[in-house]
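In this view, the complex is presented without one of its protein chains, the others remaining in place.
A, B and C are the chain letters, set down in written order, and residue numbers restart from 1 in every chain.
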Amino acid sequence: MAAIKEACGLFGISSAHKEPIGFACHYGLYALQHRGQEGCGIALNTEGELSVHKDLGLVNEVFPRALSVDEEHTRMAIAHTRYGTSGERSRENVQPLLFRHHMGSMAIAHNGNLTNDAALRCRFEKEGCLFHTTSDTEVIAYLICKHRLATGDIHKAIELAMDELEGAYSLLIMTSSLLIAVRDPNGFRPLCLGKLDDGYVFASESCALDAVGAVFVRDLQPGELCIVDKADQSLTSSLVHCNAIKSSLCVFELIYFARPDSVIDTISVHQARIRSGSFLALEHPCQADVVIGVPDSGIDAAIGYSRQSGIPYGIGFIKNKYIGRTFIQPKAGDRESGVRIKLNPIASTVRGKRVVLIDDSIVRGTTSKRIVRLLREAGAKEVHLRSSAPPFLHPCYYGTDIDSRKDLFACKYDHQQMMDILDVDSLGFLLPEQVVKLSDHQGIGFCSACFTGVYPTAVPKGASNA
Amino acid sequence: MAAIKEACGLFGISSAHKEPIGFACHYGLYALQHRGQEGCGIALNTEGELSVHKDLGLVNEVFPRALSVDEEHTRMAIAHTRYGTSGERSRENVQPLLFRHHMGSMAIAHNGNLTNDAALRCRFEKEGCLFHTTSDTEVIAYLICKHRLATGDIHKAIELAMDELEGAYSLLIMTSSLLIAVRDPNGFRPLCLGKLDDGYVFASESCALDAVGAVFVRDLQPGELCIVDKADQSLTSSLVHCNAIKSSLCVFELIYFARPDSVIDTISVHQARIRSGSFLALEHPCQADVVIGVPDSGIDAAIGYSRQSGIPYGIGFIKNKYIGRTFIQPKAGDRESGVRIKLNPIASTVRGKRVVLIDDSIVRGTTSKRIVRLLREAGAKEVHLRSSAPPFLHPCYYGTDIDSRKDLFACKYDHQQMMDILDVDSLGFLLPEQVVKLSDHQGIGFCSACFTGVYPTAVPKGASNA
Amino acid sequence: MAAIKEACGLFGISSAHKEPIGFACHYGLYALQHRGQEGCGIALNTEGELSVHKDLGLVNEVFPRALSVDEEHTRMAIAHTRYGTSGERSRENVQPLLFRHHMGSMAIAHNGNLTNDAALRCRFEKEGCLFHTTSDTEVIAYLICKHRLATGDIHKAIELAMDELEGAYSLLIMTSSLLIAVRDPNGFRPLCLGKLDDGYVFASESCALDAVGAVFVRDLQPGELCIVDKADQSLTSSLVHCNAIKSSLCVFELIYFARPDSVIDTISVHQARIRSGSFLALEHPCQADVVIGVPDSGIDAAIGYSRQSGIPYGIGFIKNKYIGRTFIQPKAGDRESGVRIKLNPIASTVRGKRVVLIDDSIVRGTTSKRIVRLLREAGAKEVHLRSSAPPFLHPCYYGTDIDSRKDLFACKYDHQQMMDILDVDSLGFLLPEQVVKLSDHQGIGFCSACFTGVYPTAVPKGASNA
Partner (left out) sequence: MAAIKEACGLFGISSAHKEPIGFACHYGLYALQHRGQEGCGIALNTEGELSVHKDLGLVNEVFPRALSVDEEHTRMAIAHTRYGTSGERSRENVQPLLFRHHMGSMAIAHNGNLTNDAALRCRFEKEGCLFHTTSDTEVIAYLICKHRLATGDIHKAIELAMDELEGAYSLLIMTSSLLIAVRDPNGFRPLCLGKLDDGYVFASESCALDAVGAVFVRDLQPGELCIVDKADQSLTSSLVHCNAIKSSLCVFELIYFARPDSVIDTISVHQARIRSGSFLALEHPCQADVVIGVPDSGIDAAIGYSRQSGIPYGIGFIKNKYIGRTFIQPKAGDRESGVRIKLNPIASTVRGKRVVLIDDSIVRGTTSKRIVRLLREAGAKEVHLRSSAPPFLHPCYYGTDIDSRKDLFACKYDHQQMMDILDVDSLGFLLPEQVVKLSDHQGIGFCSACFTGVYPTAVPKGASNA
């Protein structure tokens, strides 16, 4: 039940005439809502004219009614869901961003985080450029614009921009005639391609292809650039930035961010989580009566633990699905533990039992502590906590909102202290060497820097590993 | 994945001084949102003055901000969530209803359906009474008012009203000084009592007690009337209408309506559903590779089937929890099957497998047919459908919105036809004689008239069993 | 610039087929918005089925989009704007009220105030009737219902109800087939009749007839009852309750409530206000350089004063028309006088001049005092205040929200004290004997009880003239 946030879901579509673009964008956004709940938006291409519709809020808040679209003439669009970090909720930063220019307008949507953002921004400002947002996406737009002016070609401009960009970026870019998808050479963030009868879909996760009835084709390769031309719905691919090095897919996509029904870089997210449970059962066995998972992302690993260990799987908690963003929090204090509005244990599952509890990760420890207490109050005799992520020890520079080291549970306490604080009978984490084996596909490489401190790229200047 | 609707969730609270009444009502409503999503409301008692706040919409729509309550002087409240039937969405019918009268105002919230509503309403209209709503709850209020005028006593008035009321009714009634809970003598609808440090809570389901940190005390007996006096927070109970006959708890509360973490009439809803899965595995075994449930209420039974049969349990579908009431439906038609926005199968669970699929019920067959098709498209080799409810054959007069016979799947087709239409390899229903054994408590009786046609009360005049 | 409030605007329409009923109701409500800004509503008759749409708020808040109406089958409607008194803003009380009954549903809209409301309500409650609202309109509905049950005839029922009703009531009543308009025998509140090509319109003021392009026919006589039959758009009139006594039109309708472009009981409101200015000039002359009026309702009287006196008319203030109900008030205190957001003087009109200032009335004196100060600050050399209403000395029981005696300026202070407090060089009120001469039509009688204490009906029991 991680509270970690990450940057964004991407959805792009081009269809010659059959697909209702407005509806498709809605469905795509709904399917990717879990990747970003601060804001969302849709940029439309209507006979070459670009327009954008976006705001802070969930999809059903920003688009309470179907977006009115001239379906006959609007045949291309990109859409975006954005995550929210506290204090930075600003309407300006909601994407897609739309830039108007006499060489042609451009809409852009971005998932990831640059590591050389500050340096590039400073350079552009010194050249007299003005920024409207605090987003690194605007930096990407400026880089592309600069090279487009120089070369007169959007494709070349993006390739040249990629030479300068460092860090994590999956991009969707829409011009008056093209839909362009880009994945950074490390492949930090996912991006996949789907086929329609008369066009193409790009999406952060395959579940968004399913949502519009598109057929999954493949993941973009790290460094790949795909272009769909509105004129003839032709697809071209450029592999200039694909290099020999192993990819660096963020392992937390598998553990927590992605939907279990998605397949990312040939890996079924659900199966990867099942595997994490099996690893945990092998590495941290225990004698118990029931295995339960913390909803939603601990459930799959719990099934894996149960299968491997033979201990029966049970449903330990009901999560209230009506609690929305505007939920009025209970006052802090002693009575908090008694109030079980978001997560309520099923006593009949755990009463008098030795319980294995699987959570997706332990970041600050506060949530885990509270959940263990709920189980104790419901009558659990023993609680054996297993985390399907290794301990967080290092900051992330690629778009994941992991606390600074001083707040990280595993940085502050040793194993025994953690057990005491969490009030558990045993505690086990997935090993960092196991986390990169969650895929059953040997060819996929991972970034697990937050666990190991080994970063696949240079880190931002001035960043201390603290 | 029944689309059957039922009437309402009740929550009432009285606390001498500690409990923040406004927050408690919000939490109670959130916990009971699954019982009614058309509208909701809260009636407050502020130093004897009653006021009501309500509207059409979900809890977070009706109360986007915390209801402003004078917490010092507001020490009693009742709240209500209401279900929605098409065409009848009217703000007037949202509860609690508030009636002003020189003998004292009265707020009333109701779960259930009277069977002699029409006759009583007609009688009152002939006496010159005016009705503002189309709800049978207003009839109950008139009956109580009539007897209150005659006797001058609200307790006696309710007892006398109960002599005349027929059908299903769990009630919460609030006057300037009393909080009164009533359960009809058949006990069709649930109602339970919880204890606070300095007061009491009544709720349709125990999960709402958990939500406010109240300690479960017991279910109200069928026919019981409980009164909490604001003056001293004393609780008195009247058993005048409790009779020797076995209770008639609506069995669909266990199968579908209630939350799995609730305990109703001593039965854990989760365990009852697990039992239904075990019965299905015993009665309708099959050779298969994985057991999956249709979310949300088929999940528990699937675990039961898996445990009994030894066939591994798996997660077959992801349900999109962001799809709200305002979701824009895809256009009907061929492409519908390809659009998997609300429910998406996890292909890695079912591809190439023989699948046992557990659903909570099959009403019209259309949803089941679509779900089976999703599994086939995801690569399932065989689909064996099991329903944890018997076939629906008879109308319900107690507040459950079951289709008329001519639309009921099981009334229109024989077993082979059903299998052909649903495109399943085998099909099995829970037996009516098993459905009343879902409780492991011998003393609890059930109404299963919708399966058997045996009604525990007289049916409305003019009602044909069609 | 009176802050006095009064009850409500009425609009009813019946058209065989030409008039778009939904639009007509919107226009009617906009035209009558000045008579009530707390809430508004529309009751529609669609092939005999009644429905109601209403809420708290201004017309453009309650109906931000055009009400969706089946224009072909909806051929009759009544609408209502309601005024707001502090603390009583309740959605229940917004009209039209809709009552369902097996003898036929009935919608009712009411302007005025009964004087025997409490006695009637008590009588009905003792007979077992329940009230949903605190409005006396519900009492009228009960009376009509009682007699309808006894006689089986809605027309007779209303006539019999009128025998029992005391006080002020203009009514519009709609059944499945009839549109009925009633004016109380004293004619306290206005009500007029207009003609469409294929139907009729009733409205509180003739400006609402203009708004829908209806031709003014005549005012209803005090005590008259008009019925339009939907079947053939025939109009019948009953004069049973029309008696010989002189009418008692609320004189404040002319002075303040009504729109200047309305004609009420043959009197042009604009001309009546011009006449009030002429009376003031004759009775309270002064030597001055310019005559100005306080917007909006002092403007006409200022023109009258100017014409009679020969002193030039000028525009002294600009009123900010964008200040809505949600305007955030400045904090009280010294700086208040400097903040001129709602009303700003035009310095060039008054600087160095002797100014005659005409206001419609002086209730508490606070507003007048503030306005005089604005003029002084803008450079006025002398300020001669004239009020086009006599001093308020007595309470109103017919629906006008006049302060209790202890707060009335003219009850608390003598003439010199008033001049001192207001800081004016002279002060003059219209005489009570002049106020009944505002009409140039001899046959019209007025209620001016708030000035004279002479009430045209019995006053409510227990009411002290305080």
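For this structure, a couple of remarks:
Here, a contact is a pair of C-beta atoms (placed from the backbone, for glycine too) under 8 Å apart; a residue touches a chain by one contact, two chains touch by 3 or more.
For clarity, every value in this text was computed on a predicted model and none was experimentally measured.
Among the chains on display, the ones the left-out chain touches in the entire complex are A, C.
Screening A:11, A:142, A:202 or A:313 for touch with the missing chain picks out A:142. Check C:123, C:195, C:307 or C:437 against the missing chain and you find that the one touching it is C:307. Between the chain not shown and the residues A:99, A:216 or A:413, the one that touches is A:99. Of C:112, C:128, C:345 or C:456, it is C:345 that touches the chain left out of the display.
Subunit C residues in contact with the hidden partner, per the touch definition given at the top, are 20, 23, 26-27, 30-31, 33-34, 58-60, 64-66, 207, 210-213, 259-261, 263, 268, 270-271, 299-300, 303, 307, 312-315, 317-318, 320-324, 326-328, 330-331, 335, 338-341, 344-349.
Where subunit A meets the chain that is not shown, the touching residues are 98-103, 121-122, 125-134, 138, 141-142, 145-146, 149.
Going forward, only the chains that are shown with their structure count from here on.
Averaged Cα coordinates give subunit A a centre that lies 36 Å from the centre of subunit B.
Chain geometry summary: the mean Cα position of subunit B and that of subunit C are 49 Å apart.
Multi-chain contact residues, meaning those touching two or more other chains, do not occur anywhere in subunit C.
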